[in-house]
Each structure stands twice: as structure tokens, then as C-alpha cells.
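The other protein chains are all here in position, but one chain of the complex has been omitted.
We call the chains A, B and C, going by the order they appear; numbering starts again at 1 in every chain.
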Amino acid sequence: MEAHNNHDEHNDGHIAEAHHPSYGINILVWIGLLSLTAITVSVAGVNLGGLALTVALLIATIKSLFVMNFFMHVKFDNKVVKIFIGICMLVFVIVLILTFFDLTFRF
Amino acid sequence: MRPDIATQVDSTFWMITGTSIVLLLIITVAMLYFLYKYSAKRNPVPEAIEGNTTLEIVWTVIPVILVMIMFFISWAGFRNMRDVPKDAMVVKVTGQMWKWSFEYDNKKKSDTLILPLNKDVKFEIGSVDVNHSFYLPHFRVKEDAIPGRTNYFWIRTNEEGRFYAACAEYCGLNHWNMYAPLVVVPEGEFLVWKNTFPADTTKTTAADSLKKVPAATDTLKTAANDTSKAAGQKTDTARTVKDTSAIKK
Amino acid sequence: MANGTIAAPAAEVDFYHVKGRHKGLLSWLLTTDHKRIGIMYLTVMSVFFLTAMTFGVLMRLEMLSPGETIMSAQTYNSLFTLHGVIMIFLFIIPGIPAVFGNFFLPIQIGAMDVQFPRLNLLSWYLYIIGGALAIFSLFGGGGWVDTGWTFYVPYSVRTTTNVSLSVFAAFVLGFSSILTGLNFITTIHRLRCPGMTFFRMPLFIWSIYATSWIQVLATPVVGITLVLIILERAFGIGVFDPTLGGDPILYQHLFWIYSHPAVYIMILPAMGVVSEIIPTFARKPIFGYVPIAISSLAIALVGYLVWGHHMFSSGISDTSRVIFSLLTFIVALPSGIKVFNWVATLYKGSIEMTAPMLYAMLFLFIFSIGGLTGLVLGALNTDLHVTDTYFVVAHFHYVMFGGMGIIFFASIHYWFPKMFGKMYNEKMAKVAAYIIGIGFNTLYFPMFIMGYMGMPRRYYDYLPEFQVYHLISTVGSWILVSGILIMVANLLSGLRNGSKAPSNPWGGTTLEWTVPSPPPLLNFDQIPTVDHGPYEHPEIAKRKEIKDE
Partner (left out) sequence: MSDHTNAAAGEVQEIHMHRDDFGSKMGMWLFLFTEILLFGGLFILYASYRFIYPDAFVVAAAELDLFMGGINTVILLTSSLTVVLGIVALQKGHKKLSLSMLWITVAFGLLFLVNKYFEWGAKFHHGIYPKGPALQEMSEGEVMYFGLYYVMTGLHGLHIVVGLIFIGFVMWQIKKDVLTRTNFQRLENAGLYWHLVDIIWIFLFPLFYLIH
């Protein structure tokens, strides 16, 4: 996928190297993810009314934050990556909200 | 009396266009003047000017103000458009490849749009197949006909005469020929027409129903005679539907 | 090029003549050199561009007189669809980034290539595949697509023409565009030469940077939307089918979520080129570097917020119409800032009226008209009158052809010496530019008038009251054609017989003018170091020093 670049450019080093790779933390995260899955499934059985969707999405968001920060190393990554992700999310959320300005008042 | 939609659209248009022309003139004149005054011939030594904060602020703030004025004026016009007068007469408009049909409150159907003079009319616009757009150029307004939905707008008929409705959303082969005549007649005449039903209600052309109106005026008569002829202009029906095979029925 | 160490070739050999692993055509088709890829884009794109222009001229011929003039309605409907699709997806969106971005972006930031050279080649192949698919779709069973370039449902699901294939072509082209954008963003972040801070980058780079972000973040949305059309046609999944409960307006949302930002993909790179040309020929630094740079980012961001203005008449909620209208007025502001700064750059310059500069001035005039009429479209009540009429057609030709198209011509004239190492005939080039300017306005200005009078777009035929305007317009297209033919002929003859170009024929100050024309394979024999802004003309720099002492 990515090609080697052929430029005499020293990069800032591999950032992930700054933090020592370890098995343990990832296994912990995995346990956390499974628990959250269990929670979201059991909570879905409870009648929360209008809150149900919010809770489900909240848990999903927490789960993906775990995956992103640990499995995908974002927590230990360069600031640029975080800003990039922020921009991407911002655009998505804006687009969703603006679409709903139509739907909410149309239906 | 509320302002008329068409007048409002025109005045908003000229307000925006007028401002634009002034801006365009400023830009163009400045550009041409600089090109002349500071050409390499007349001004061999350039001066390094890298920017000016005051100017940047000026030419940000002034357009902001102009733009806000434009926005509010057009918004006012828009509010008027959407706020249908309570006593408006309702006409149901249905778009279909490639003709319009109109239904009045007493279930009378027609493919010519005949309206009483000096009345507020609300159109409820729908479609049975693909998207169309119900466009009344003379009244400066249109709204799309979307299958599964009803859109609306209203107009005030303040002029007697013959106009037309066109389709302004691409809808296939004969999109260009999806006109319907629009005739505004005095209210009395309109009522006679509206309350006369043709013998065969499935064939509800204006011509049919007109036969029953003894006192129809000439405008109304001619209008009725060329219902399918797109505001009386299009006669070449031979090539109208040359190739419908491209369209699924 | 693989991992490892290679010896840099002697600096005098330009990139056309480097002996690589492959010879002949293969040395092009398998190249990963950004300059060759740029030239390949230029070649293919010119063919598509001329094809689509020919369609445009044919359409104008049909509109010459009412009734059938040279073609049937079905043909006309296909022609404007193909004209729009080719112009948008194969010319104006990839246009400047793929050709001039590829060629000059690495050089302007002092790099030897883009970050992912092989990916770059892949983008080109996707472009070719997309283009080929678009052409295949002409010969398939169903007939030429006839939906308009917007592919609105439900019509695009109902018509039996080759919609699926064309839409798939657009999908592939989208991926080409995404990969180019991704490549450029990474290149700009990673490969700037020492000293090239963000605020020392040429403005062209800034505009490409902003553009690339739109390409990456907006294109996928239209990608999936187009896939849904294919699925809808093939399986009837129903999400856009009103008879099954789908909402055709949601299709329009998804389509314009991409396609409005896309209009800024078209114009931002052009604005970048203008910001290069004007300081070069005014012999002074650009006026308001920072505002221009930031306004590019602002356009990219706010450009996401206004797509609803294409749907004012579709029956979206009144609230969202008001919001989208307000945002539309706001998005016009950064463009205004740019225009004012460009004009101010001329002030107290020492202006040389060369062909590229002439095109840039033409752009200022024409683009301003196009942009300002955008305000009429952005205003709620006036848009409901002029939407889907020739007023819109005039607007977008003014901004697209008059904006990006004219600047595409300017770019060719500006960078021609660098790209090909030859000069063209300056006088002829200017004559062509004047004819193009006149032809352009004769062609498109009457459309504003017709549009306001109520002439709907995508009409095969029209009422007699519009005849005179259509006539003028068609005559304008002939003037324009002659201007363009002169321009093309002049460039081609420059390519064959032009005198040799020096490395810096215009006195430009950005890095591409420090390398030979045409540049050597690796652009620089030593990666440059930068210690000042992009537009410091030597005379001015010298005077500054004297003052400082």
C-alpha cells in the first residue's frame, strides 16, 4: 500500500517506540471491551425509553475510544494524528447535524 | 396588503445585483487602473508592500455587513413565500412524465391551470413517478414535485391573462415539453368553469369542460384549445415523443 | 524505485531524457516520477476536455434555433449528461491538482517526489480506468446515460440507460481523487525542505493542501451514494425508492454533501495559481499572504456547511433552508478576501502583462461575476425563481470555466517553459486570450438574462421569446472555439519549434524557478534550504537589506 519514500528526510523517529510495547495493557483493554459489550447487551433489555439509544451510542463510543487509544496507539501518537482525527470527526458530526436540521423540521 | 411575492423577488434580485455591480465595478476599475498606472513601463521599480491589517479588516467587515443585509432581505421575502394566507384557495398539482394535472377543491380535474383573478392560491405539489418541479416563471417561484411528498407554495393572481407552468427539474425525455397553460380569468367566469364537469370525468381536459360554459371568454377558449400545446407555443407533436422506449413504464 | 541507495544522475540531464529501467512508452506507463505522471495526466485530460467541449458546442448548435436543429431530444439529454460528467469528474476536479499539483508541488516545497510515488501512479491508473469505463458506458446496451450529472433518483433508478456503469466510473474516479489528496497531504507534512515552514510555503501549496482535505473527507460520501444507486438498480434495496418508503431528498443530501465541497476542489487550486502568477508579474510580494492562506482553509471548512443551497426548491424544511442560506452568504466572504488581496497586490507593482497574467486578470473579472451571481442563488427567495434555470447554468460556467478553466489555461502558459523547456509565441497567446475573453462572455452572459426570464435548464427546446439570447450565445461559442483553437495551436507549435526556455523566464521566486527547465529527474541536486517567504523578489530583498543596514 504505502510506498517507500526516497528522500533524504529524517523523520521524527517512530513515536510508538517512545512507549514500550507490552502485552498486558492490551489484554486489559480487551477485557474492558468484552465487559462493555456485556453491559450494552444487558442494558438493552432494560426499558430505558428514549435514553436507550443514547446509552447504546455512549457505550459504543467508549469502546471505540478504547480501541483507538490503545489498540490503535493514538494515545501515544503524535499530536498531528490526534488533530487529524479531530478534523475527521468534526466534519462527520457537522454533516450529521446539518442533515437533521432538515429532517427534524420536515417530518 | 401583503407584498406580492413576484415583486419581492424582483426587488431582492435587483438589490443583490445592484450591490454586486458596484462591487464588480470597484474591483474592475481598480484592477485596470493599477494595470495601467503600475505597468513595468511606467513604474519600473516595484514597492514591497506585504499587507495592511486595517485594509484586511475593512474588506472583511464591509462584505459581512452587505451580505447580512442581503440575507435578511431575502429571508423576509422567503417568510412571505412560506406563510400561506389562510383563505387561500387550494389547487393540487400532480407531476407525471410528462404532463401536469390540477385538481380543485371540488374534485374537478384539469390539465390547464385556470385561476381566478385577485385570489391567493396555494399549490400542493406532488408527483407520481420521478422528480419534477412546478415552475411559474411569471410568478417567480417554483417548488419540486417529489414522489411521496407534498410541497407547497402560494401566489396571488393579480393580472389577467395567459401564462404557463413549466417543469424545472429534469425528468427524462420530454422534460422540455412539460408545460401547462395557466390562465387567469375573472372570478365569476372561473367559478362557472370550475363547477362544470365534463360528461366523462376520466377525460378531463379543459376543452371538454368548456363546452358546457356558454359564457366563456375568448382567453379561456383559446387556452382550452391548446392544452397539450404547451402555452400555445408548441405544435410539433410529431416529434414530441419520438422514443419513449428509454423509459420504464 | 525501490528501497536502497542510488546515485543521483548528473544534474544537466532533464527528466525526459534520464535512462531508466524502461524504455519508450513503458518508461512513462511504469514511471513513479511525479513530473511524468503530471504530464500523463495533462495528455489524457486534454483529450477528455476537448471531447466534452465538443459536446458543449454541439449542444449550443442544437439551441441555435427552436425545434429540432441537429439532434433528437434523447441525444441532447445524453449530451448534457456526458458533457457535465466528463467536465466535472474527468476535467475540473482532478485538473489542476493532478497536472500542476503533481508536477510542481514537490518542487515547490523542495522535495524530490511525493510521499507515495507508487500510489501516485495508481491514482493515474484509476483515473484512466474511470475514464475508460465512462467511455464503455456509451457502447453498452442501454444507451447513453441521460440523467444529468447529478444522477437524481428516482429518475436515475428508472431509466434504462447505462447509469450503473457511468456511476461506477464516477466512483472509480473518486478513488483516484482521494488517493491523490491523501498523497499530497502527507507530502506537504513530511517532505518540506529545511526551513520551509508552513508559512513559507507558496500559496499554491496552501490551496492544494486545503483541496486535498476536501478530497479525502468529502469524496467517500458521494462514493457510497453512487454505489447505492447501483444497488438500488440491481436489487431494489429501496433506500431511495419512494414507493418502498425511501426518501429521494436524502439522496440529494448525500450527493451535495460531496458535490458542493467539490466545487471548492475545483476552484481552490485555481485560486492558488492566481496567487502565484500575480506576485510573479507584479514583481512584488503578494499582498496579505496570511489572509489568503487562511481563507483557503476557511473555504474548505465552511464549504462543508452549505450543500443545502442546491436543494432550496426540493422541499427541505424551512429551517434548514434559512440556515443553509445564511451559511452560503458566509462562504462567499473568504473568496472576497482573496479577490481584494489580489487586486491590492497590483498596487505599486511593476506589472508585466504576459499571457499568464492576462489570463489571471480575465479570471478576476469573470470569477467575480460568477461568484457574485452565486449570491443571487444563495438568497432564498430569488433562488426559488432562478434555480434550475439558465441563470444557474451561467453561474457555474462563470465560476467553473471562467474560474478554474481560464486558470487552467493560465497555468499552462505560466509553467509551460518549465514543463517542456520551450517558449511559446507570446503575442499569439495574448491574442487567443482576448478572443477567449470575448467569446466567453458572449456565450454565457445571455444565459443570465434568459435564466431570469424563466428559461429552465436541461431543455431540448424553448419558447420563441428566448430565441435571440440563444442565438447570441451560440455565436459566442463559435468565438470561444476559435480562441481556444488558436491557443492550442500556439502551444503545440511552441512545443515543436519554440525557442529554448531559460530556467527562470518570468523572474519567479518560488523554488521551481531555481531548477533547470525542464527539471532533472530528482528535481534538485541538493535539497534546498529556505530562509525567507516565497515571494521575495531579489530586487526587493536587496533594497530591504540596504535599508536594514
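Following the convention adopted for this analysis, a contact is a pair of C-beta atoms (placed from the backbone, for glycine too) under 8 Å apart; a residue touches a chain by one contact, two chains touch by 3 or more.
Keep in mind the model is a prediction, meaning the values are calculated, not measured.
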Chains still shown that are in contact with the chain withheld from the display: A, C
Which residue of C:57, C:138, C:250 or C:431 touches the chain not shown here: C:250
Of C:73, C:87, C:191 or C:375, the residue in touch with the unshown chain: C:191
Missing-partner contacts on subunit C, residue numbers: 1, 3-8, 112, 115-116, 119, 178, 181-183, 185-186, 189-194, 197-198, 216-221, 223-225, 228, 231, 235-239, 244-247, 250, 253-254, 257, 522, 525-527, 529
Subunit A residues that touch the omitted chain in the full complex: 1-2, 4-16, 21-23, 26-27, 29-30, 33-34, 37, 40-41, 44-45, 47, 52-53, 56-57, 59-60, 63-64, 67-68, 70-73, 78-81, 83-85, 88, 91-92, 95-96, 99-100, 103-104, 107
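The rule we apply is simple: only the chains that are shown with their structure count from here on.
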Far-end chain from subunit A, centres as C-alpha averages: B
Rounded Å distance, subunit A centre to subunit C centre (Cα mean): 35
Between subunit A and subunit B, centroid-to-centroid distance (C-alpha), Å: 48
Centre-to-centre distance between subunit C and subunit B (centres being mean Cα positions), rounded to whole Å: 32
For subunit C, residues contacting two or more additional chains: 249, 315, 318
Contacts with 2+ other chains: residues of subunit A: none
Subunit B-touching residues of subunit C, taken from the complex the two chains share: 67-68, 72-74, 77, 143, 146-148, 152, 154-155, 158-161, 242-243, 245-249, 282-291, 313-315, 318, 321-322, 325-326, 329-330, 332-333, 336-337, 339-341, 343-344, 346-353, 361, 364-365, 368-369, 372-373, 375-376, 379-382, 384-385, 387-389, 452-454, 456-464, 537, 539-540, 543-544
Parts of subunit B lying in touch with subunit C, wherever the complex brings them together: 5, 8-9, 12-13, 16-17, 20, 23-24, 27-28, 30-31, 34-35, 38-40, 43-52, 55-56, 59-60, 63-64, 67-68, 70-71, 73-75, 77-78, 80-82, 129-131, 133, 135, 137-138, 140-144, 146-149, 151, 153, 166-177, 231, 233-234, 236, 239, 242-243, 245-248
Sites on subunit A touched by subunit C in the complex: 1-9, 11, 80, 87-88, 91, 94-95, 98-99, 101-106
